[in-house]
Structure formats: C-alpha cells, structure tokens
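Have a look at this one.
What follows is part of the complex, with its chains left where they were.
Order of writing sets the chain letters: A and B. Residues in each chain are counted from 1.
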Amino acid sequence: LPICPNGSANCQVSLEELLDRAVKLAHSVHFLSSEMFHEFNERYAQGRGFIAKAVNGCHTSSLNTPEDKEQAQQIHHEDLLNLVLGMLRSWNDPLIHLASEVQSIKEAPETILWKAAEIEEQNKRLLEGMEKIVGRVNSGEIGNEIYSQWDGLPSLQLADEESRIFAFYKMLFCFHRDSHKVDNYLKLLKCRLIHDNNC
Amino acid sequence: SPPEKPTIIKCRSPEKETFTCWWKPGSDGGHPTNHTLLYSKEGEEKVYECPDYKTAGPNSCYFDKKHTSFWTIYNITVTATNEMGSNVSDPHYVDVTYIVQPDPPVNITLELKKSVNRKPYLVLTWSPPPLADVRSGWLTLEYELRLKPEEGEEWETIFVGQQTQCKMFSLNPGKRYIVQIHCKPDHHGSWSEWSPEMYIQIPTDFRVKD
C-alpha cells in the first residue's frame, strides 16, 4: 500500500493512526514513570511517610481533570484533548529539569538516570503528537491554552537532603499519577473518536 | 471490655467503577458491638460515612459509582463500638486505580482447526468479563492463558496482551489438555481468578507434517 498514492496532495497520517500512536506512546510513558517511581520509592522513600505530604502538592492539581468514567465521558472530546495537551505542556518544563537534576542525587542508579531522560524525550514526543491531533480535530486552531505553571526547580536544588529527596519523590508521584490519567483519557478518546465507543 | 481494634483486610474494584472494602472485627469484649466505616478523601477535610453497608454483605462497605473517584487517595478507618467504649482500626489508604481486580474472562471456546496446508492448530477465543467496560476504553484488559496436559505437572503460561483470541500450533498429539485464562488491567491492579478449567482432546494425527 503506497504511503502517498497521489503524491503529496493531502497526503498525511490519518487521525486514527495519530491516536493509535499517541495511545501506544502514552502507555509507554506511563509504564516508564511507574517503574521509575517505584524504583525511587524503594530506594529513597521507604518509611519516610512522603505519600501523605505529596498527595496535595501536584502542580497540575489546579487542572480540572475527570476522576471517574462518567465525568470523562461527559466532557466534549475537544475539551478532553485540550486537557491532555495542557497536562503534557505543564510537564514539559519540569521533566527537562528532572532529567538534569536527578544526576545530582547521591548514587542515583543508572536505571533512574536513563528513565528520567527517556521520559522527558517521550513526553516531548507525545506533546508533538497531541498538538498535531488537536490541530487536526479542532481544524487548525490549538484551542485555549490550558497550562499549569511549575515552580519546583528550587526545591530540587535544596541543600537539605531530606527536603530535596522529598521534592523528587513528589514530582515522580505526581507525574506517575498524571501520566496514568493521560494514558486513560487517550484510550477513551481513541475508542470514542475512532471506534464509536466500541473498542 | 471495649471491643478490640478491627482490621481492614481488603478493598477491591471489579470493573474500575465501584469498589468494596472488607474488615475483620476484633473480639467484641463480651458486648454487642457495631462497626462504622469512615473515610476522607485527599485534599478534603470532610469526613464521610460508608454509603452502603448492605450490598456487599457483612463487615463490608460498598462504594457505588457516585462515591468512587480515581487518582484520589481515600483514607479509610473502621471503628468498633460497644457500651464499654470503642476502638479504631489503623488507617487504610486506597487509590481505586490500584485495587482493580477484574472477574475472569467468559465465553471461552476451544476449536481444533486445519490450516490451508493441512497443518492442525487449536484456536482459543474468549470475551472480557461482562462487568468490565472495555468498549469505551475506560478499562483496558490484558490476558494470559495457561495450559497443561491433564496428567502433566507444569503449566505453560502464555501472555497474549489485549487480544481475545489465540492460535496454538505446537501441542502434544493424543494428549488431553486443561486450559484456563485470566485477565488484568493494563497497568495497575491484579490478575483475576483463573477461568474454570476447560478440556480439549488433541487428536493423535495432530502431527506437524514430516
């Protein structure tokens, strides 16, 4: 099957393929973030009661994300796409800093360093894809800018070891949770937009 | 004496839409004792009581869709009270995303077939558990099947991802096999129970052509 049978005239990756690749990539990003969070948790956070402090502190908690199936299904697909785009944008900058700052953690294992770099790269790749998908679905305009500012860099550079480790823990906990939301919302969107809710 | 401290033993969501928690009472101290399940949700001060003590049977609390949120940590405790006093369980933290354990797959079929070049193979097909809404994409299931000859010791386990069918080419001719399938959410949660055992007799001529 030739890729562009009639030359470059309206020859583009179909929306179905774009969404399929976004779902695969989001699945992969969340898989990596789960592994990284659990590895970091095992190595640095055991018995330090970080979870209780971390739960309310995600910089994206201001984004109004659906918390159950009904809520997710009631949102118009353009708004849900925009929300996913906003979440990915909100993590682009923090992940860049995570990948560099994690190098400064004492005896940080190679696996954590590699995953931090891989997650940053794949999240950026997924962001590129989502901008393409949103542009395609919203016929051109990239929707109102949903974005949640991150101001956590200073806490990743704190002198006090305990506070700095907690800052990393919170970031990984929050990204682990948000990447699962992105993965789940994209699977919903794919089934809704491509398979008429009949996946 | 006051009742002993109860223990929250398990919380489970069968389809990532509702969930249930169970507790085990301690000794009642010789007096009629009742139990109250209280919970708060991350980011909220408010404390709620169990919405439904009945649906899931004794010593349980059932959270229907309206009371079930994901990516939110529930802080759950159970208090045992009798006329002499009361005692509170340790807090149990739950994010429903992580306690999804589906029911087993259903409608399993086993069929012996012959391919174009007369090569015999076994086709297995199955369906997701009815409660699980995989059609909308809210829940994505992965499957694993296991099989072994009836008198064999060792199960052979095969992960088949999100497919709901599988073709098996290399099986022992003349053997009677036991087959089971189970499923799990694609990221978090736990494997379902295995489906009931099914049997298939592999004919002796199920030979790969010499």
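A few comments on the model shown:
Following the convention adopted for this analysis, contacts are C-beta pairs under 8 Å (C-beta built on N, C-alpha and C of every residue); 3 or more make two chains touch, one makes a residue touch a chain.
What you are looking at is a predicted structure, and each value in this text was computed from that prediction instead of being measured.
The stoichiometry of the whole complex, written in the labels shown, is A x1, B x2.
Note that in this section only the chains that are shown with their structure count from here on.
Put simply, the C-alpha centre of subunit A and that of subunit B have 28 angstrom between them.
By the touch criterion stated above, subunit B contacts subunit A in their complex at residues 16-17, 42-43, 65, 68-73, 93, 97, 133-138, 140, 186-188. Contacts from subunit A toward subunit B in the complex involve residues 27, 30-31, 34, 51, 55-56, 61, 65, 67-70, 72-73, 177, 180-181, 183-184, 187-192, 197-199.
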